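My structure is below; once you've seen it, I'll send some questions.
Of the protein chains in this complex, all but one are displayed in their positions.
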Amino acid sequence: MKKDLIDIRDLSLAEIDELIGVAEDIIDNPSQYSDKCKGRKIATLFYEPSTRTRFSFESAMLDLGGSVIGFSSPTDCSVAKGESVADTARTAECFADIIAMRHYKDGAAFVAASNVNIPVINAGDGGHNHPTQTLTDLLTIHREKGTFDNLTIGLCGDLKYGRTVHSLIAAMSRYSNVKFILISPEELKIPENIKTEILEKNEIDFAETDSLEAVMPELDVLYMTRIQRERFRDPTVYARLEGIYILDNEKLNTAKSDLIVMHPLPRVNEIAVEVDDDPRAAYFRQVKNGKFIRMALILKLLELNEQERVNGNFSKPSKLGAESFDPSIIRCDNARCISSIEQGLEHLFVKTDNGYRCLYCETKAHKSF
Amino acid sequence: MKKDLIDIRDLSLAEIDELIGVAEDIIDNPSQYSDKCKGRKIATLFYEPSTRTRFSFESAMLDLGGSVIGFSSPTDCSVAKGESVADTARTAECFADIIAMRHYKDGAAFVAASNVNIPVINAGDGGHNHPTQTLTDLLTIHREKGTFDNLTIGLCGDLKYGRTVHSLIAAMSRYSNVKFILISPEELKIPENIKTEILEKNEIDFAETDSLEAVMPELDVLYMTRIQRERFRDPTVYARLEGIYILDNEKLNTAKSDLIVMHPLPRVNEIAVEVDDDPRAAYFRQVKNGKFIRMALILKLLELNEQERVNGNFSKPSKLGAESFDPSIIRCDNARCISSIEQGLEHLFVKTDNGYRCLYCETKAHKSF
Partner (left out) sequence: MKKDLIDIRDLSLAEIDELIGVAEDIIDNPSQYSDKCKGRKIATLFYEPSTRTRFSFESAMLDLGGSVIGFSSPTDCSVAKGESVADTARTAECFADIIAMRHYKDGAAFVAASNVNIPVINAGDGGHNHPTQTLTDLLTIHREKGTFDNLTIGLCGDLKYGRTVHSLIAAMSRYSNVKFILISPEELKIPENIKTEILEKNEIDFAETDSLEAVMPELDVLYMTRIQRERFRDPTVYARLEGIYILDNEKLNTAKSDLIVMHPLPRVNEIAVEVDDDPRAAYFRQVKNGKFIRMALILKLLELNEQERVNGNFSKPSKLGAESFDPSIIRCDNARCISSIEQGLEHLFVKTDNGYRCLYCETKAHKSF
């Protein structure tokens, strides 16, 4: 295990199981953990606001007996002065023992982790990764269902852009006899590469549908997501679709009695408020689990980092196989990539079957020649 | 007593006396309280900035040995993503033991309290309620004068819109032999319903005047408020009035030697800075009292909530007698009401002598038919 958590794929199944085990022990014996991080500090570097995620990290550290420094939006930090992510991370390293970073650019947490010797947790980098959300989802499934195996998991809504959905599919695909039902409008279907590279490659059972009602009775887990108006060019299409994927008590009538309904939150209206009182509504229990898994993660990473400090050898995000190119030869065209704004960043690319991808945001790189 | 404090009228005289008693004990024996909330967290959800009130809640919790999570303005929370007050409160409940909420909409704290099983303290909801300010004012009067009875209280400035003035009148009206002198320009006189429903109904002695100087010698307490330029259509009227209600050393010459001058702060210029050095200026002592009464309140509400948790039966804001109507029949027209923006909120109304009032903001509802 590395000192950082940038991408859920950094963790092996055994490591995930260990984190979930620690989180469940914390839930059972909170007082045994209440001083574990006495004298330690987390720096919550939130370049965009995210109340839930920030509260989750901060209360995780507080419940471990540690304390918090941080900022919660770009208006109250030095971004305006043009400081790089690398320098802000190095500065935080001077004061804190661990960093949780949220940034609007893909790859920002990778850049931070590459520049410091303390653990960096990616608390969401643009539309790219959000590994602690996936850990939260996994802990929730484990606590609610008692197992990861033999589950039929419905994923509903925006399956095209929803990064938490993609990560959850990748993570759950590693367990036995899991079936996915992918429920979305045509416009928001799961990307082809998720189907070919994860589902089909691993021979996972899955089905696609545009009807939530048709598949409801089969589901053990229903993972709802928000359909964002901005995703649609044609507002009449949005208006037509909006209601179909709103979960209400009536649609739940045909569901199993031990179904669990999950949602990464915030919701707008895709789950009616009336559903909150249904015992199958697990989304606020899910929020609570977020704190416990982050407590386990903070503990584990600090422990690893302590060992590294003794060894004098710090694990950093892997640049294995990465090559540096001049922008006149190969460049990343993703405007949301950290490489589009970070001062002094080496532009690195990894060779793939059909070209190169940017090391930071993982999008296909453009050949300039 | 309920687990929440939304409106000062939720508290009986005995409950107020108990809180004041605890606050005064905290002042005398601070070290006995410094670990009372160890391991507990307050969530300060401030949808609009209010440095003084936020500092007061946060240092109250810190001085009880607890800790703080929160946000201090809409720019650093998830409001921009359209999350409802109910969902934000439910999220905070996952991480904290008690919530202090400040919101720009009337009724927001009521909505929060209705949705969670932990205590919610209203730290100001629009122009509606601000009960901890009133508790602060009461503790200040009690500490400074030694009693609530037999006092002549001058209220000066904007008596029309000043919610703290209305609450203080309601609270003090319950004590013996209190006299109010209402000092304001014609344009900012106390509303009729305060006179009829509180003062006259309870046979309280009161007088109205537009001259601060004329009544100064009689006063035991002078409660100053800010006159806001925005309240006046005609700027020349504002300009004429502005100076009349500015308290300076000269105006204090005729006052009793044991008068106390109070102000909810911030002031702009309605109390000259020179007055600060006068021992009768109590407004910064008042700020300090705000912390102590909030410490008492946090302790009391957490204790009540603990009992409720044992019983499994949580007190929620009363919806007694509230009826739900379709907006096409009865609706709340108050643009500052939380019901104008909150997703999924049931629109509830309470029958009054001459119609209905909105459950959330208490303004008269409009009949659509």
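Think of it as A and B in the order they're written, each chain with its own count starting at 1.
The working rule: contacts are C-beta pairs under 8 Å (C-beta built on N, C-alpha and C of every residue); 3 or more make two chains touch, one makes a residue touch a chain.
In this text the structure is predicted, and so the values were computed from the model without any measurement.
Colleague: Going by the contact rule already stated, which one of A:Leu13, A:Ile69, A:Ala239 or A:Ala335 would touch the omitted chain in the full complex?
Modeller: A:Ile69
Colleague: Sort through B:Ile27, B:Ala272, B:Ala322 or B:Val350 and give me the one touching the missing partner chain.
Modeller: Touching the chain that is not displayed is residue B:Ala272.
Colleague: Contacts of chain B with the missing chain: which residues?
Modeller: Contact residues on chain B toward the absent chain are 34, 46, 49-52, 55-56, 58-59, 62-63, 67, 72-73, 75-76, 265-269, 272-273, 276, 284, 287-288, 290-291.
Colleague: Going by the touch rule given at the top, which residues of chain A touch the chain that is not shown?
Modeller: Within chain A, the residues touching the omitted chain are 39, 41, 43, 67, 69, 71, 75-78, 80-83, 86-88, 90-96, 343-344.
The working rule: only the chains that are shown with their structure count from here on.
Colleague: Just give me the whole-number Å value for how far the CA centre of chain A lies from that of chain B.
Modeller: That pair's centroid distance is 41 Å.
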